[in-house]
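Only a single protein chain was left out; the remaining protein chains are all shown in position.
So, chain A:
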């Protein structure tokens, strides 16, 4: 797999939406196949499970599910491939992956809700700021 990605180059443009869709699925499969290797390289066993990583990747892909322009999809696929290559080649460090795919967009300070359980919206807003 790694050899597949070693010589990255811009693939030819997709002719149709169907082709772009197919490429996307291929890309997702490639990601799923490299996940065990990534877990190994970055030693992620204690923070995340392979299935969680898979759903993180799937969420990234689904974020762009509304796109219909094959050129745009190709561009995003190229960027995704680049990212995957960086991960597999150990071009990143552990915290890059932890930050982007394990902690996610919510950030490190996560309101898990156990403290504000049952409190009103007013109180939740109050804790976060004066302007609401």
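Following the convention adopted for this analysis, contacts are C-beta pairs under 8 Å (C-beta built on N, C-alpha and C of every residue); 3 or more make two chains touch, one makes a residue touch a chain; residues count from 1.
Methods note: contacts and distances are computed from a predicted model.
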Hidden subunit of the complex - UniProt protein name among "NADH dehydrogenase [ubiquinone] iron-sulfur protein 1, mitochondrial", "ATP-dependent DNA helicase II subunit 2", "Ribosome biogenesis protein BOP1 homolog" or "SKP1-like protein": "NADH dehydrogenase [ubiquinone] iron-sulfur protein 1, mitochondrial"
Selected from A:17, A:72 or A:123 as touching the chain missing from the view: A:123
Interface residues of chain A (partner: the chain not displayed): 115, 119-123, 126-127, 130-131
